[in-house]
Every structure is written in structure tokens, then in C-alpha cells.
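Encoded as C-alpha cells, here's the structure I'll be asking about.
Partial view: only certain chains, each at its native spot in the assembly.
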Amino acid sequence: MNTLPTVAFMRRLLRRQLLLALRSPVDVANPLIFFGMVIVLFPIGLGPDPVILARFAPGILWIVALLSSLLTSDALFRSDFDDGSLEQLLLSPQPLYLSVLSYVLAHWLITGLLLALMAPLFAIMLGLAVQAIAPLVASLALGTAVLSLVGCIGASLTVSLRRGGMLIALLVLPLYVPVLIFGSAAVQAAVDGFSVLPYLAILAAMLSLGIALAPFAIAAGLRIGIDA
Amino acid sequence: MTATPVATPLLTATDVTIERGGRGLVSGLSLQVMPGEIWQVEGVNGSGKTSLLRVLSGLSRYGYDGQVERAVPLLYLGHRSAVKPLLSPLENLRLHPGGEGDHTDSDIERALAAVGLAGFEDNLAGTLSAGQQRRINLARLYLSPCPLWILDEPFTAIDREGVLALEQRFAQHAQAGGAIVCTSHQPLNVQASVSRLSLDRERAA
Amino acid sequence: MWSFFHKLGSPPWLYSIAGTILRWLLPITLVVLVAGAVWGLLYTPPDFRQGNSYRIMYIHVPTAVVALAGYYVMAIAGAISLIWRMKMADVAMRAAAPIGAMLTFLALVTGAIWGKPTWGTWWEWDARITSMLVLFFLYLGVMVLYDAYDNKEAAGRACAVLSLVGTVNIPIIYKSVDWWYSLHQPASIKFTGESTIDSSMLYPLLLMIVAFYALYTCCLLMNMRTELLRREARTGWVRRLIVEEGKG
């Protein structure tokens, strides 16, 4: 039997997810648009005082990025579950740990990375200090990767539930808290002129921990979902 | 095939008992699927065919008693057909999450032609008809290197000619030393001996 | 040792041993609880700053402490059920979640009630309070996830995964929230008890904490017995049990 090398399979899955995303470009743009629109809501809801907005920009940007990531992670496995692709993935002879990493990577590329790259635009609109923009991008890029890992755990645990829509929020938001704290602290530190490296190092540590452990939880969650 | 001294079973189920929602579906079933065999699982709606097939294929890992041993890689096609509406038939197979073999595009095109989808390779699957979407999935029967097939109502939504072609493929697979466990509400017209396993009897007992 | 482990996996044995333990533990718990409460509420001097309102501490602190420990009980049970496929651990985890959530909730409510006379507000975004709230959501998550699954076996395993993920995160959450709070200029409010607690107040408090641990164990065992009956409702031993109870 000409079995498929695992790396080729991971690349195949990644290509599949990216292709699916590109086929409905709306979906790629959506988290960005959501990000932008919710950020626009803040001046409307909180009042347009530029000093206040600038002061809270790190927190606002991070909260909204977190919501964007949360809302997209729900759909990550759902359509694959509904149409039976997930059964096929679980039956496949390839190691599930790595397959699942491909999914997470695709999710991060489509939402986290794009968000991080778009964030400077909105940061400027909110009046974030210029020296904080690079740390914002770096912290978002690292932090959203952790969010993707954690979000995928939530997605895998709720995939077989019929209307999981917001249940995932309950499962996942408490776990997002540390990322939010260190992410927004990094940006705040940059605004205040302190070094951001310690914060980024902590985010990177969380990421390594996540990459090492989360796929096990995701794989277990998917197996449970298929069985239920 | 080269002569093998003793044929080993591809799938062995020992004393399998399945219960769902307080109803016993299968009790004490033992089954050996040998190379070249075709098993048709029969039973009325709700008799437990799908439940049994999911246990045999390893998708249900809990909720049953007994042992199931799978000696070889298997191909499972269920009620849901793992077809992405946003990908073309070609892409659906090329990027399939089953990941059991490495196929070139011309392999895939040949398989798609075999299930009557020649000319539709590059349409998005979502625009195809119900039967055509099922056929994309069935193209894996022409691609997969797995010797054991577990098929849950493979003929759903397939027209008469399509069923004939599939039955030929079944016979060919069995001849080549593969084995098939399938369910269908229609009788199988295959040029090979078909063993039947009826779940209705079990339930009545 | 092995046989003990084996016995733990047997529902009827667990049911009866839990019953035996309860028969002893429950009265002791009640005695300690009443003793601690009477001592704390009646026989301690009023606080020089807070007057009598501080006495809610005798409920607030034990609930908070036990609520935290309860999460680890739940997670350990979850780990056992995942790794050794032990159904009884599953039962224990299922039984632990609502008790933990209830205790967390009580800690929050008593804290809020205490906050009104001492701080003048019901709620304060203090590090410990915030992380307690997050803990409450973690508990809620486990309970809600359990209910969301129709198949209770799957529900048990899903919750086990979730609570394990939670254990990795709880220390991280605590550390980060603590640290978050010190990053922002701390508000003028501090827990009064932290260093100044007098030994005349401390001993009844310790007694109450012990009582709450015992109470937690009792509730856990009782919940486990109910859950066992519900799961094994159709098996022989439960039927026999019902018949015996009917006779007795």
C-alpha cells in the first residue's frame, strides 16, 4: 500500500482548510470586518473622548480580537462533523495529534495572523501610541495562536452538540483570561515605555505549553464527539 | 494473488452486544470476515445496522460489549458522505481527510469517470445533484488501497445504472481478495457469493 | 492494593461503603459545624474596625477555600476516569461539579454581602475576587457541558477532558490575575484579615474550614450515591436494593 507520509497529509489538510476558506472569501474577511465594526462600536458606546479611547485602546483591541477568535473557532470542526469528514479523519491511519495541529494552524493563519496584521489600522483609529503598534502586532500574533489552540479544545468538545454556538464561549472564555491579561499588558507596557519582552516571553511560553498539550485534548474531544 | 498458507480474517467480532436507548439491538454476535467475502447486513429501519457498522469500524469505542479486531486498514462510508460543497469533486478527493493513500490527479480523474462524474470534475460539489454528491464519495471505492470496506447504504440516491456499476466493483474487489460488509435495503446482485446477516432475527429473540 | 482498586470499580460496593462512611461522617460533620458556628458567632470578640459584620467570615472563608480544593478533586476524578476508564471516577466527577459550583457561588455571595458594610460596594474587581468568578465560570462550564450531551458516558469523558484542561489553567489564571491586579494601581481596599487576624478569631475559623471539608465530603458521597442509582437503575443490584428498602 502506498501510504501517505504524515507530513504530506498535514500539508494536505492545511491546504484543504485554506482552500475552503478562500472559496468563501467572505469568511476570511469576516473576522476582520467584525473586528473593525466592533471597534467602531466602542467610541459610540463609551463616548468619543480621544484621551480615554487612547488610554483604553490596548484593552479594547485585545478584547475584540479575542471575541473574533472565539467566534470563528466554533465553526472549525462543525461542518466537518455534519458532513462526515470528521469520521473519516478519525478513521484515517495518520496520527490525530498532528492532523489536529493542521486544523489549529489553519485557524490561526486565517484569523489570528490576519487580525494581527490588520490591527495597526484600528490601533491608529483608536489613537494608540505609535511605539505600541509593533508590540501590539507581536502580542496579537503570539496570543491568538494560544487562543486558537484553546478555542479548538472548546470546539472539539462541543462539536457534536446541536447548537453549540455559545456554549463554547462558556468553556473557553475563562481559559482565555491569562492571554488577555498578558496580551493587553504587553501593549500597555509599550505605551508606558517599558520593555515588552517579558510579556511576549510569557505568551510564547503559554504557546509552547499549548502546542504540547492542547492537541491531546482536542483529539480526545473529537473522539468523544464522534462517539456521542 | 500469491498463495497464502492460511487466510487470516480481516475482521473478527466476538460476542458483540449493542444496546441503544434501552433497546437491545445486537446480542452476542460473532463474525469473521475473510478475504473475498461480501456480507450484507439486513434489517428493517431502526434494527441497528448503522450502530453495528460503526462498532465494527471502530467509530463507536464505547457503548457495546464484546471484542472487535481489525486486522487491516478499512474504508468506511456512512450515511453522511464527507463531501465539501465548496470544493470540486477533484479537490474533494485530492484533499480528502481520510488520508489512506497517495493518489495522483489522473488516478482521481479515472475514479471520478468510473462513477459517472466525467465532465463534472471541476464544478463545485455544492452545485451537483444529491446522487452526484454521493458518487463523489463512492469514487473512493476505485481509489482506496484498503482491503476491507464497510459501507452503510452505499446505494442511497444512486440511479439504476450507478448501482449496477457499483455491484460490478464489489465483485471485482472480492475477487482481488478484499472483503465488504455493507447494508442495503435492496438485494445485492453481485457475481459473488453474498453472506447475509439479518438483525431482525436478533431483535425478535 | 489491586483488589481495593478493583472493588472501587464496583458500583454496589462503592454504594454500600459510601453509605457506611456517611453514617459516621455525617453526624461528626454536623457536630463540628455547629460547634464552629457557635464559637465563631457567639464567643468571639467583635472586630475593632468592622464590628460584628466580620462574622460572615466564618462562612465566607471556608466556602472559598473548599471551593478551590473542590476543583482539584473534580479534575483528579476526571483524570482517573480518562486514564483508567473507571466509571466510578466519572461518577465522582459528576457529583463534584455542582457542589463546587455551589460553594463558589456561596463564597461570591457572602463576599458580596460582606463587601457592602466594609467597602461600601457589593463588588470590587479585586484579583482574588475576579479569579473566583472565573473559577465559578469554569465550574459552570463543566456542569453545562455535562447537561448538553445526551449520551452520559460521552458527557463524563468530555467533562473529564475539560476539567483537566482547567487544572493546567487554574494556576496560570490565578497567577496572571494576581499579577494583573498589581500591575494596575491597587485600589485602596485590602482584605482586612490577612495579617491582623487574632488567634481568638483564627481557631474557630480553622474549625469551620475543617467542618466545611467534612461537609464537602458528605455532599460528595451523597451525590455519588444518587448518581450511582440513576446510572445503574436497570441493573440487578439496584432492583434488589429497592426491594430491601421496601421491606425495611
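Note that the chains take the letters A, B and C in the order they are written out, and that residue 1 is the start of every chain.
Keep this in mind: a contact is a pair of C-beta atoms (placed from the backbone, for glycine too) under 8 Å apart; a residue touches a chain by one contact, two chains touch by 3 or more.
Being a predicted model, the structure only gives us computed values, none of them experimental.
Stoichiometry of the full complex, written with the labels used here: A x2, B x2, C x1.
Everything that follows uses one rule, which is that only the chains that are shown with their structure count from here on.
Chain-to-chain contact here is organised exhaustively, every possible pair of chains being in touch. Nearest to the global CA centroid, when each chain is reduced to the mean of its CA atoms, is chain A. Each chain gets one centre point, the mean of its Cα atoms, and the points for subunit A and subunit C are 32 Å apart. In whole angstrom, the spacing between the mean C-alpha positions of subunit A and subunit B is 37.
Per-chain CA centroids place subunit B at a distance of 49 Å from subunit C. Counting partner chains per residue, subunit C shows two or more touched chains at residues 151, 154.
Multi-chain contact residues of subunit A, defined as those touching 2 or more other chains: 227. Only residues 150, 153, 157-158, 160-161, 164, 167, 170-171, 173-175, 177-178, 181-182, 185, 188, 206, 209, 213-214, 217, 220-221, 224-225, 227-228 of subunit A touch subunit C when the two sit together in their complex. Interface of subunit C with subunit B (complex): residues 151, 153-154, 234. Those residues of subunit B that touch subunit A in the shared complex are 57-63, 73-74, 76, 78-84, 86-87, 91, 94-102, 124, 145.
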